[in-house]
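Only one protein chain is missing from this complex, and each of the others stays in its spot.
Moving on, here comes chain A:
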Amino acid sequence: MIVAQGKSIAEVAKLIEDANKVLVVGCGGCVTVCLAGGEKEVGVLASALRMLRQKENKPLETVEVTLSRQCDPEYMDMLEKYITDDIDCVVSMACGVGVQFIAERFDKWVVPALNTKFAGGAMEHGVWGERCGLCGECVLHKTGGICPIIRCSKSILNGPCGGSQDGKCEINQDVECAWQLIYDRMKKLGQLDKLMEIEPAKDWSKSRDGGPRKVVREDVMIP
């Protein structure tokens, strides 16, 4: 899933300082799972913003709604009835996709309440880790299921670099060296010889380096 993290209340407050009435929109997808922008967080943010403005003697009115997903036009349509003329600003609590989908659909000022971080998963309660760099051409079958693009700090495809020591990455003792993990796993699976193959220069045109991407599935398109 996409993992996101809330901007500070002060930062969001600054983004909406000119507004008197805001619509705070949550998302029931990834950001609910990573506890950053679901219904509960919408409630917390809205009341925090109101309280802050109360203290400043500049009361703020909030309307709260949480869509099943902000990355789907179907749900975007449902937002229509909430986007009334008196709404000065929409605060999106989805990932960057949700913010953009609202902006594409409505002529309203939209601000992001979250920082969209990465594609990853829950490692333990309250801890999420990055697992994929969305490179567009997966190589996990060559590396024992551990991503060298995003988990190696240098995206080395023929690793490890000289800085790998005691299983840690050179950048930080808290970061595991992806290539140590890859080596250990390949060894355990009896596949070490596969790591002798020289992996050629990657085709980054399938990644974001090729410009914005699109996936088209004609078989499921509605004619």
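Quick note on the criterion: contacts are C-beta pairs under 8 Å (C-beta built on N, C-alpha and C of every residue); 3 or more make two chains touch, one makes a residue touch a chain; residues count from 1.
Following the convention adopted for this analysis, contacts and distances are computed from a predicted model.
When the unshown chain is looked up in UniProt, the name that turns up among "YCII-related domain-containing protein", "sn-glycerol-3-phosphate transport system permease protein UgpE", "Glycolate oxidase" or "Methylenetetrahydrofolate reductase" is "Methylenetetrahydrofolate reductase". Which of A:48, A:103 or A:157 touches the hidden chain is settled by the complete complex: it is A:157. Although one chain is not drawn, its touching partners on chain A can still be listed: residues 153-167, 170-172, 177, 179-180, 183-184, 192, 195-196, 198-202, 204.
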